[in-house]
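Reviewing the structure listed below.
For this depiction, one protein chain was excluded, whereas all remaining protein chains were kept in their positions.
Labels A, B and C are assigned to the chains in the order they are written; within every chain, residues are numbered from 1.
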Amino acid sequence: MRYSVLSLLLNGLTGQRGWRPAWREPNPKPAYDVIIVGGGGHGLATAYYLARQHGIRNVAVIEKGYIGSGNAGRNTTIIRSNYLLPGNEPFYEWSMKLWEGLEQELNYNAMVSQRGVLNLYHSDAQRDAYARRGNAMRLHGVDSELLDAEGVRAMYPFLDFANARFPIRGGLLQRRGGTARHDAVVWGYARAADALGVDILQNCEVTGFLSEGDAITGVETTRGPVRAKKVGLAVAGSTSRVAGKAGLRLPIESHVLQAFVSEGLKPLIDGVVTFGAGHFYISQSDKGGLVFGGDIDGYNSYAQRGNLPVIEDVCEGGMALMPRLGRVRLLRHWGGIMDMSMDGSPIIDRTPRPGLYLNAGWCYGGFKATPASGWCFAHLLARDEAHETARAMRLDRFRTGHLIDEKGVGAQPNLH
Amino acid sequence: MSPLPANRRAANRLAAGGRIDRSRTLAFSFDGRRLDGHPGDTLASALLANGVKLVGRSFKYHRPRGIVSAGPEEPNALVELRGGARREPNSRATVTELFDGLEATSQNRWPSLALDLLSVNGLLAPFLGAGFYYKTFMWPAALWEKLYEPAIRRAAGLGRAAEAADPDSYEKVNAFCDLLVIGSGPAGLMAARTAARAGARVILAEEDFLPGGRLNAEALEVDGAPGHLFAARTLAELAGLPNVRLMTRTTVFGVYDGGTYGAVEKVSDHLPEPGPFQPRQRLWRIVARRAILAAGATERPIVFGGNDRPGVMAAGAVQAYANRFGVAAARQVAVFANNDGAWRATFEARTAGLGVAAIIDVRSEVPPALLARAQALGIRAIPGGVVTATRGRTLAGIEITVGGRREQIAVDGLAVSGGWSPNLHLTCHHGGRPVWDPRLAAFVPGSTPPGLEAAGAAAGRLTLGAALRDGLEAGARAVADIGLIVHPIEPPKAEDEPAGIAAFWHVAASRGPAFVDQQNDVTAKDIALAHKEGFRSVEHLKRYTTLGMATDQGKTSNVTGLAIMAELTGAGIEATGTTIFRPPYTPVALGVFAGHHRGREFRPVRLTPTHGWAERQGAVFIETGPWLRAQYFPRPGETDWLETVNREVKAVRASVGMIDVSTFGKIDLQGPDAGAFLDRVYINTFSTLPVGKARYGVMLREDGLVMDDGTTARLGESHYVMTTTTANAAKVFQHLEFCLQVLWPELDVQMASVSEQWAQIALAGPKAREVLARIVDAGTDVSDAALPFMGVLGTTVLGGVPARLFRVSFSGELGYEIAVPARQGERLAEALMAAGAPFGITPYGIEALGVMRIEKGHVSGNELSGQTTAADLGLGRMASTRKDHIGRVMAARPGLADPARPSLVGLKPVDGAARLRAGAHLLPPGVPATTANDEGYITSVAYSPHLGHWIGLGLLARGPQRLGERVRAYDPVRGGDLEVEVCAPCFLDPKGERLRG
Amino acid sequence: MAEMSSPAHPLSHTRPIPAGHHGRPGTAGVVARWREDLAIATLAARHGGEAALAAAMDAAFGLALPAGPKAAGANGVSALGLAPRRWLVLASQRPALAAELAGLGGGAVTEQSDGYAVLDLAGPEVRAVLAKLVAVDLDPAVFSTGDVVASSLAHIGAVLWQTGEEPTYRLLVGTSFAAAFSHTLLAAAAEYGLDLADAGRGPEAGRGTGRG
Partner (left out) sequence: MRIPCPFCGSRDAHEFSYLGDATPRRPDPAAPGAEAAFFDYVYLRDNPAGAFEEWWYHAAGCRQWLKVARDTRTHAITGAVLARDVAAPAAPTPAGGETAR
C-alpha cells in the first residue's frame, strides 16, 4: 500500500486493519544474480538501486541480525557534503542530491531535515582550513558559508562566547546539511527494494564464501549456501571479518565510536553544531532528544560499547560549548563498530577475487553517504565500472599513494 | 515560603508511621501552589499526601498522568524542578528528595496542566498510530521543512532545558575497592557486612537518600524486629568500620571495562543550592575487584484499558507510600494482581490505614493463607477477575469482569501488580543477555560482566529471607575470590514470604486505550500494528513504536511489551528476548561528566616562561593548542593589529627584536647511538654533524608524508638536542620512543623531554649580535667566527646563568636562540630588553614571526598539513640517498612522487593593493571555477611591510615550473577572486646574506 | 563567600592562585607549599650500564636506585623510579646536582630543575583531595611512603610521591602547567579549605609585580 495522508486516514477509521508488512520475510532462494551482504543502509540502498536503476531484481540482501542493527541504526544521523578533497566532494554532494528527493522516491518519510551543519573554528589557522574546504565545496557548486563570531552568535546565541577557553571565532556553515531519521532510511530502502522484488533475508549470517578457483560464486550462510553471480560486501564494521573469509586483508581496522542521547526536551538546538576545540557535535532529534557524540575510543573493538574517558571527554566538550546543558540528563549511550580505513575515506571497488565487490571504509561518516554509496555500488555491480563520483575510492590507492586523507593523519585509523 | 504550622496534617498523610520527620515541615510548591511535607518525603510522597493526583501529561497524546511508582522507574510523574539557570526538566517526582523551598512545575502542557490544548492529539489517536510520521508529511516536499517538521519539533520533548549556563559546579573522584555493593536493601547490606567483617575494602552505593531498600517500604521482620530497624543497625555497624565507605544518594549507572564502575553522587540536589564550596554532583569512577549488584526488583504493571488514569499505581508503591512515607496514596483502593506479593502489599496498606475495596487476582487459585488473611482484614477477594475499564478524571472507579460478569467498584486508587522484574540492567552493560525464568515470570541475569554478580531480588531471589541469604553468600564468595578469609556468619532470620505468580500481561478484552509504555504513549494496539507491519523483532518493535525509549527506558514497560509481541507471534518470551540495556541505569546530568572541565578550565592552559613579562609588555595573547602565546605587542596609539605587526617586523629587519619560542618541543638525546638514530628518523644525516653545530631536519611518517621539522644541534659526541614544532612536540616524542623501544631497541639512546626545562628566546635582526654580546658572560665570544651560522655554544649569561646559544634563524635575519633555565626566562627577557634598548629592541609576537617566516618561505604548520611530501615542500633534495630513514620506501609510491603534485610556491597579488587570504584555491586564469580546474590553494599569507604588499605561500600543481605565471586565487566564501603571480617561495634575501651577516 | 574557582567566576586562569587561604574558611584540609629550592635531574642508564650506575650512585650518595616506581633517598638526595632504567633525582641544597650526576659517568643526565613546578602537600584531607585528581589507588594499604606514581591529573601530567606517613606528598607538574594546576588543586580542595604557603613560580614568580 502506498503511504499517504489518505491511507493513514482510511486505516485510522478502520482500526489500522489495512496495513501489510513493510517487507516480506522470504526464505533464501538457491541462487541470485547479486547478493549483498549486510542489511544496513548501504546494502539496502545498493539493492534498491540495482533493481530500480539497473533492472537487476533477482537480488538478496543478507543480514545477520535485524536490518539496521549495525551502524545505520546507531549513528548520529548527520548528513552533509562539506568535504575537502576532490576524491570525496563530488560523491558526497551526489549523496546530498539523492537525500533531497529521497522521501518522494521511496514513499517513506525519512525526515531528511536540512537545518544546517555548522563547524565552529577557534583560531585563524582553523578558519583558513575551513575556508579552503568551503572554497573546495563552492568549486563543486556546493553551498558553503564562512561565518564570523557574530554570524555564529546570531544563529546560536547560547554557545559559550564569554568564558571560553577557546573562544569561538566563527564557523563554516552548510545550510543544506542536517540530519535524517536513521531507522527510517533503513526501513524506507528496505520497503522500496522489497517492492521491486529484492529478498531481504534477516537473521541470516554469512559465514563463508562459495568459490570456483579464484572466483566467488556465492556465500555460505547460517541458513545454507546461496549462489550468486556477484557478491557485494556492505558490512561496515564487520568488513575485515567477512572479507577475511575470502582471504582478503584490507587497509581497515574496526573501532568503536560512541553516541549519546539526552532525555527529550523542548526545541533547543535547531541544526547541527560541531565544536572545533574539542571532540563534540550535537543536534536535536525530532523527538526532542539531544543526539551527540565526539571522538572514537581509539582502540580496535568489536564490542559495540565504549568507556568512560571518552564519555567524559565528550561531555567536557559539550559543557565547554553549551554550559546550559549541565542539568540536561544523558539518557543512553551506546557504541557502533566502524570500518576505519587507513586514510579515512571509503572504498567502493572490485576486489582481487573475481565476483567479489567491496563497499567499506566508511569510518564514522557513512550515514550521509548511504544514498550515493548504494547508487555507486549498484553501478559498479551492474556495469563493472566505477561510477564517476566514486572513481577515486579505489582499493589500490594505498599501494599507489593516491590517498584521500582529509585530515592528513596518515595510516593510523584511530586518528582519522 | 513559610511553613504551615507543624501540627496541621496534610489530607492524605496517615496519622502515624513512616521514615519521615514529622516534627519538621518543609514548604514547597507545585505549579505555583504552596504545599508542605516533611523531611524524608519525596516530592511524590508529599504531593500524594496533599491529595495531588494529576502531575503530568504524556508525550504524544498529552493525556493526564499521575504518580505510578515510588522509585526511579517512574514514567509519568516528571516535572521541572527549580527554575532559571537551575531548571531541571523531566525530573522524577518519585526520587526527588523534598527540601524547603522546592519549586516544581508540570511540563509538556499548554496552557495549564488541567487544561492542555494538545490533548486533542488523544482524539486523533486513531490516526497517529506507531510510526505514522513515516507514512506522511511528504507532500508537497517543501512543506516538510516549513510546516510539518517545525510543528513536530514543537510538540516533541517534555521539559525545557535551562536557559542559562549551569551555575553549579561538578567534580570527579576516583575510588578503589575490593568489593562494590550496589544497593543497600537486605541483599546489599548482607553482602557488604559479610565482606566488611572479612576485612575487605567495601563501597556500598545506594541511589536513595534513605538506605535499606525495600526494608523501608515493607513491613516484614528481620530477627524479630521491623526490617527497617535491622537496616539501621547494619548500617550503623558498617558506618563504624574504617574499611567501608557508605555512599547514599549515589547511583551506580554503568559498568565499564576492567572493573570500572561509573557512579553519580547527588551531593546537593536535596538542597536549594549547593553549600559553599560544594559541588552539585560528583562523578565517581570506582575501580572494584568485585561487585555485587543488589539492586532489587521493579514491579511491573498489567496492561488494560484506562490503565493510565491518575490513581492507578503499582501495588508496591502504594505499600511504600504507606510504610515509608506515612501516606495514603488513595483513600479507597482496589488491587489488581497476578501474584502473592501484591496481597501482602495490600494487607500492609490496610494495616497502615488505607481502605481496601477488593483484591482482584487474575488467578482463580490463590493460596488459602492469603485468602484467609484477606478475610481477617475484611478485604473482599476476587480470584479469577480482571479490570476491564476505569473511569474518572482522576480515578473514580473501575470496572471488573469476573466469570463473564461485569461489576463497577468505586475507588480512588487502583494498585496493580504484574509481578517483579529483577533490576539486572547493569549485568547487561557488557552485552550480556538476560535469561527468562518462567517460574518467576521474569528475566534474570544471564552472563554478567567480569567480576560482577547479582544478588537478592536483582538475581531473582525475590523473598526477604532469600535476599538476605543470597547477599551473605555472594559477599562471602566475592571476598573469598580475592583471597580473604570469611568467618561463617549466621544469616538473620526472616520469612520466605509467599511469592507465587502466574504470568499475565494484558487484559485483551478491556475497554479504552491500554498503555504499555505510559511515557511514550505506546499502546497494546501499537504493538499489534508493529506486528502487522513486520516490525516483530524486539529491536524493531522498540524503534518503530518507541517502546522503552523514554526517560524511564522501559523499566516497567519492556517486558510487558515484548510479552504482548510474543503472544502475537506465538514465539514465546524466551525466543522473543529483550532489547539491550545500555548505560546509564538512570539518566545522569551531563554536567557531572564534565566536572570542572568547562569554561576557561575546559583544558589546562600552558604558559610560557616569559608570560608575566609579556603581560607587562602589554601583549595580546592567543591560544595555540594548549599554550597561550603573545600574538603581538600593541603600543599606545596603535589602532589596528596590522599596524602593530608591521612595526614589529620592520623593527626586527631594521634593528633587533625578540620573541619567546619556548613552546617548541625540545628533546634531549644522549647515548652512543644517538647520531645513528637521528639518521634513521630524519630524511637527512645527523651523524656527520660536527659537535657545536645545528642542522635543519625533516622527518617523515612511515607512509612517506612529512611529520615534522626542526633544528637539531649536536652538543657533544653523543649528545644532541632536537627541536620540534609546538603542535607536534608530544607526537614526535612518542614517535621517537616507538622507534627506540619497538623498532630498534638495540640502539643505545636515552631520551628526555626538556621542553619545560628551557626558556628559549629568539633574538633576531641586524643588531642581534650586539645585543647578545651584552648579556653573555665575560669570555664568551659570539663573533661570527666563534659562533657562525648554525653554530651552537654552551655558556653562561647574566652573570652565571647557564645558557645555550643557537645561531639559527626563522626570520631570515641574523638570529640566535638563547636558552636558559625556565625560571630565568623573564630575567633573560628583561636583560635583553635592557641590553637592546639602545637599538630599540622590539618584542614581537607570533604574528610578526609568521610574517617573517613567510617572507623567507619557511614552511610551518599550515604547510606541514600531513598531506604534503618533502618534495611538495621543496625539501626533497635534503633526503639522503645513502641511508634508510622512516618513510623512505613509501614516499616513492607513484602517487606521492608524482611531479604534478601541488608544490610549494610563493604568491603575490598582481594588484599590489589586494589582500591575499589563506584557504583560497588556485585556478588557471580564464577557466571556469570548477573542481576539475582546481590546482592548489594558498597555505599561508602575510602582509609584508618590507615589500609593501600581501604575500603568500601556496601549493600549486607543478608550481616550481610556473614561476612568473599568473593564476587566480579564488576565495568565494570570503568574496575573494584575484590574480596572483607565482614566484619562488622566498621573498627576501634569497641568498641568505642577512642571516649569515 | 570567599573566592573560589567556580566555573562562572574563575580566578584568572593565567595566574597561579595567590598565597593564602582559599576555599572553606577555618582550618585548612590541605596545606600546600611550592618548592623552589630543589635541584632535579633525570638519570637514565645506558644499555647494560645499570649495574655500574647503581654502584656509582651508591658510592656517591649512599643511595640504592629503586627498581620500580618507588623513591629511595639518602643524604638529601632522592631518586624516583619513573620508568625502567630511568629516574628522577631530586636534591635540596645541591644546585649542581646534574653536574654531580654527570660526573659519575654512568648514564644520561638531563638537567630538569626548571622543568617541574614542585608542590609539597599535607593536611588531614590531602588524600581525599588527591583522589579527585589522580586515578590511582592511594589507599595506605596499597600506596605508602616511598611510593611514586607518574600519571595525568585532570589533563595535566604529573609525578606524585608519598613522602611521609601522615600522609604527605610531593607533586611535580611541568613548569608551564603550574598556574593551571594550582586552579585544579584549588577546585578539588576548596570544600576542605586550602592553605597555600607562597605564591610559587608563576609568571611573576617571587616578584609580586605584574599589572594587577
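What we mean here is this: contacts are C-beta pairs under 8 Å (C-beta built on N, C-alpha and C of every residue); 3 or more make two chains touch, one makes a residue touch a chain.
Keep in mind that this is a model prediction, so the values were computed, not measured.
Undergrad: Omitted chain: which shown chains does it touch?
TA: Listed by label, the shown chains it touches are A, B, C.
Undergrad: Which of B:17, B:129, B:227 or B:259 sits in contact with the chain that's absent?
TA: The single option touching the absent chain is B:259.
Undergrad: In the complete assembly, which of C:17, C:38, C:53 or C:82 touches the absent chain?
TA: Per the contact definition at the top, the residue touching the missing chain is C:82.
Undergrad: Specify the residue from the set B:287, B:620 or B:642 that touches the hidden chain.
TA: B:287
Undergrad: Among B:730, B:801 or B:833, exactly one should touch the missing chain; which is it?
TA: Missing-chain contact among the listed residues: B:730.
Undergrad: Which residue, B:623, B:703 or B:756, contacts the hidden chain when the whole complex is considered?
TA: Touches the omitted chain: B:703.
Undergrad: By the contact criterion defined above, which parts of chain B meet the unshown chain? Give residue numbers in ascending order.
TA: 256-260, 285, 287, 430, 450, 702-703, 730, 734, 737-738, 741-746, 884, 888-890, 892-893
Undergrad: If you put the missing chain back, which residues of chain C would it touch?
TA: 68-69, 82-84, 86, 135-136, 149-152, 157
Undergrad: Residues on chain A that touch the omitted chain in the whole complex?
TA: Per the touch rule, chain A residues meeting the hidden chain are 240-241, 244, 249-254, 298-303, 307, 309, 342, 398-399, 411-414.
As a working rule, only the chains that are shown with their structure count from here on.
Undergrad: For chain A and chain B, what's the span in angstrom between their mean Cα positions?
TA: About 23 Å separates the centre of chain A from that of chain B.
Undergrad: Which residues of chain A are in contact with two or more other chains?
TA: Only 163, 165, 323 qualify.
Undergrad: Would you give the residues of chain B that are in contact with at least 2 other chains, written as numbers and ranges?
TA: Residues 165-166, 172, 285, 595, 597-601, 603, 605 of chain B each touch two or more of the other chains.
Undergrad: Enumerate the contact residues on chain B facing chain A in the complex.
TA: 59, 85-90, 126-127, 129, 132-139, 141, 144-145, 149, 152-154, 156-166, 168, 170, 172, 254, 256-257, 260, 262, 283, 285, 429-431, 525, 528-529, 532-535, 537, 539-540, 543-544, 546, 549-551, 553, 582-584, 587-591, 593-595, 597-603, 605, 622-624, 701-705, 861-862, 865-867, 890, 893-897, 917-921, 929-931, 933-934, 937, 970-974
Undergrad: Enumerate the contact residues on chain A facing chain B in the complex.
TA: That would be residues 3-5, 7-9, 11-13, 15-16, 19-23, 25, 65-66, 68-69, 73, 86, 89-90, 101, 103-104, 107-115, 122-123, 125, 127-136, 138-141, 144-146, 158, 160, 163-167, 172, 181, 183-184, 187-188, 202, 262-268, 277-278, 284-289, 303-305, 307-308, 311-312, 314-320, 323-334, 397, 399-403, 405, 407-411 of chain A.
Undergrad: Under the definition above, what is the set of chain C residues touching chain B in their complex?
TA: That would be residues 1, 4-8, 10, 13-14, 23-24, 36, 42, 44-47, 86, 107-108, 110-116, 131-132, 134-137, 139, 141-142, 154-156, 174-181, 183-184, 187-188, 190-191, 201-205, 207, 209-211 of chain C.
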